[in-house]
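One protein chain omitted, others in place.
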Amino acid sequence: MNNVNVGNVTASAKKNIEINSDMGEAFGLHSFGNDQALMEIIDVANVACGFHAGDPDTMEETVAAAKAHGVRIGAHPGLPDLTGFGRREMKLTPAEVESIILYQTGALVGFLKKAGLELNHIKPHGSLYGMLSRDPELMRSAAKVAALYGVPMFGLAGTAHESVCAEMGVPFVGELYVDLNYNPAGQLIIQRRPEATDPAKAAERVRRVLDDGLVETSDGSTVSIDFTSICVHSDAANSPAVAQAVRSALGGR
Amino acid sequence: MNNVNVGNVTASAKKNIEINSDMGEAFGLHSFGNDQALMEIIDVANVACGFHAGDPDTMEETVAAAKAHGVRIGAHPGLPDLTGFGRREMKLTPAEVESIILYQTGALVGFLKKAGLELNHIKPHGSLYGMLSRDPELMRSAAKVAALYGVPMFGLAGTAHESVCAEMGVPFVGELYVDLNYNPAGQLIIQRRPEATDPAKAAERVRRVLDDGLVETSDGSTVSIDFTSICVHSDAANSPAVAQAVRSALGGR
Amino acid sequence: MNNVNVGNVTASAKKNIEINSDMGEAFGLHSFGNDQALMEIIDVANVACGFHAGDPDTMEETVAAAKAHGVRIGAHPGLPDLTGFGRREMKLTPAEVESIILYQTGALVGFLKKAGLELNHIKPHGSLYGMLSRDPELMRSAAKVAALYGVPMFGLAGTAHESVCAEMGVPFVGELYVDLNYNPAGQLIIQRRPEATDPAKAAERVRRVLDDGLVETSDGSTVSIDFTSICVHSDAANSPAVAQAVRSALGGR
Partner (left out) sequence: MNNVNVGNVTASAKKNIEINSDMGEAFGLHSFGNDQALMEIIDVANVACGFHAGDPDTMEETVAAAKAHGVRIGAHPGLPDLTGFGRREMKLTPAEVESIILYQTGALVGFLKKAGLELNHIKPHGSLYGMLSRDPELMRSAAKVAALYGVPMFGLAGTAHESVCAEMGVPFVGELYVDLNYNPAGQLIIQRRPEATDPAKAAERVRRVLDDGLVETSDGSTVSIDFTSICVHSDAANSPAVAQAVRSALGGR
C-alpha cells in the first residue's frame, strides 16, 4: 500500500476529501435506504444500475435528485442477483464481468445524457467490489470500462483495485469506510445486512485517520488506509446522522 | 398515410430500400434465430437489449458480428418480460415506457462505444412496438429517446409511429413486413410464435409493393404500405432464405 | 350480486367475519409492509409467492411467523413482474394464468408442508386479481387450481370471481376492502401506490356495511357489498392501526 503521509492534514486537504454514498437502491415499490436525506450531505452518488437494485424509473429519479443537489454521479454496477442484492459472490468470467459493468454503466449514461450530466466514476457494488479487490484479472475487466469512459474507479487502496488501475493508467480514488469493519489485513468485512453504526464512532474513525492515517481493525490492531473519498452506506436508518457526523469531522461545509 | 407513388420504382430506389432484422435475441445458453446467416444478407440489425432477450455477453457478440459484416446497429428495446419474449402486452405509464427504452438504448450504446460505432436508430420490439403504434402518448415517450440520441425511429407508416415522429421532428423510417400478415386496416397481425414464410411469397410481396405500392391483407383485399426498410424476422428456420429472396427481389447486392 | 340480508348482523355473524392481509411481500433485503404488527391482528395471511414479491427465504419466514400467530395461510400469486409489483396488467393466455398460479401455489405448498400446515385458500394479487374479476375465461384458469387443491378462492362478490366459482363448484369467499375506493359500479379502484387510510373511516365503513350492507363509492352513491372477509393492505405505514380499527368494529377478539 503506497501510503501518503497524512499525519498533518491541512484544512484544505480535509476539504478535498469527499463523501460518497450508494444511491437509488430501491426497486419498484420496494424502497431502500435514505436517499433524500443523504443527498443533502454527500458529494458523490454511486447510482445502482438495475442488476442488484435500481429499476429504470428509480435510476431516472435518482439522477434527477442528485442533479438537483449538485451531487456528482457515478455508476454502481452489481452482480445480476436482485434477491441477494448483489451480496452473494458469483463465479463470473472476465468477459462476463466486463459486459455486465459495461451494460449497467451504459444504461446509467443514458439517464445522465438526458439530464445533461457526465459520468463521474465507476464503483462496483457489494460482492463484485470484493471480487475485484482480490482478482486482478477480473479487475482488469472493470478498469477497461472505466478507461472507455475516461473516468476513475473507486476502490480500496492496497488491493487489486489500486494496482490494476495503476497498471492500466486508469485514475483511482481510494475509499475509507466508516460503517464496515476492517480485518487486520486491511480488508473490509462485508455483511449481508449491515449493523447500525454509531455516528460518534464514525466521526472518531475519520478524525483519527486524518490525524495519523490509521484505522482500528476487528482485533484491535490498526491498519493504515489511503483514501480521498469516504463511503457512507444508505441502508441503516441512522445513515444520515452518520454522514452528518463524518461531514462535521471533515470540517463541515 | 402519405403514400409516395411507387408505381415506377427505379433501380436506384430499389437500392435505397434496406433489409433489417432483429438480432441478438439469444439469452445465455439459449440460442435464438439465425443471426450468423442473416448478418451476411441484411443491412441493419435491431439488437435486443436485455429485457425481452439479449444478455450482456450476447449484446457484445452481436455488436461485434454486425461490425464485422458492415451491418448498421439500432437498439431493439422490449418489455421487461423474458418469459413472454416481450410479446405479451403490459400496461405501462408513459414515464415507464421512456425509462425502459432509455435504459436499454443506453446499455446498447455502451457496447457501441466499445466497438467505436454510432447508434443508427431505435426500433421497439414486439408488443411494445404494437402499443406505440396505437398510443400516441406512449409513442412520444419513445420518440423523446430517439430525439435525445438524434436517431430515427423505425415503425409503421400510417400509425402513431409516424404521426408522433412527424409532430416531434424525429426522423421516421417506415417498414414493410414480409413474414407477418396485415389486416384489412393495414395493421400487423402479431403472433407469439410466427409461422414459417415461403421465400417465394415474400419476394412476390416485395415485387408487388415496389410495383404498385400495395400489399395483400388477411381477407384478400389490399392496403398501400409506405416504407424504406423491409423487416425479416430471424425466428423461422428458413429466415435466411426469406431474407435472400427479398434481397433478390430488391435487385441483389 | 346475491346480497344476503345483513341488516341485523348478530354478534355471532360479526365474529365469523375475518380479517385478511397480504403478507411476505418483501424481496431479499428490500422489506415491505408491516407484517410483524399485522400478524398480531389478522386471521388469514395471503402469502406472496415470488412473482410480484416474496423470495423463497421470505416465504419460509412468513409461513413460520403466521404459524406462530395461528394465522391461516393462503397463496397470493401475482403476475411475473417484480418491478411493477404485479400491479401492471399483462395480456396472458388462460393457459399461462393457470400455470403461473399453479407454479406459485405449489411453491407455497412446499413451505406449508415443511411447517406441517394445509393451504387455506388462493387469492390472486394486484392486477391479476382485477383481470380475473373481469374475465371469466381467465378466472376459470385460477379456479381450476383452487379445485385441484380443494380450497376456496377469495375475491369480489358480483364479479367473475364469484360467478365462475359458482359455475365450477369452487367455494368462494367474498371480500370487503377498507383501504381502497369503490366506483359506483362496485368495482375497486386500484392504485399503484395506495394512499394512507384513516383508521376511523375504515372502522366506519365496516360498521355501516354490517348495519345496512352498503358501502359509499367514489361519487358519494352507495353499493351493496357481500363479504365474509375484510382485506387490510400492509403497504401503508399505519396499516396496523387500520387493522386494529377494523378489529374493534367487528367487536374485538
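Letters A, B and C mark the chains in the order given here, with residues in each chain numbered from 1 onward.
The working rule: contacts are C-beta pairs under 8 Å (C-beta built on N, C-alpha and C of every residue); 3 or more make two chains touch, one makes a residue touch a chain.
These numbers were taken from a predicted model, which means no experiment stands behind them.
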### Query
Of the residues listed, C:E40, C:D57 or C:E195, which one is in contact with the missing chain?
C:D57
### Task
Among C:K91, C:K114 or C:R134, choose the residue that contacts the chain missing from this document, as touch is defined above.
C:K114
### Residue touching the undisplayed chain, where the options are A:D81, A:E98 or A:E162
A:D81
### Query
Looking at A:M90, A:L148, A:L188 or A:L214, which residue reaches the missing chain?
A:M90
## Note on the structure
Residue list for chain A contacting the dropped chain reads 80-81, 83-84, 88-92, 96, 127
#### Entry: Contact set of chain C toward the excluded chain (per top definition)
50, 56-57, 59-60, 95-96, 99-100, 102-111, 113-114, 148-149
### Task
List the residues of chain B that touch the chain left out of this view.
26-32, 53, 55, 82-85, 87, 192-193, 235
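In this text, only the chains that are shown with their structure count from here on.
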### Message
Need the CA-centroid distance for the pair chain B / chain C, whole Å please.
### Response
42
### For chain A paired with chain C, centre-to-centre distance based on mean C-alpha positions, whole Å
41
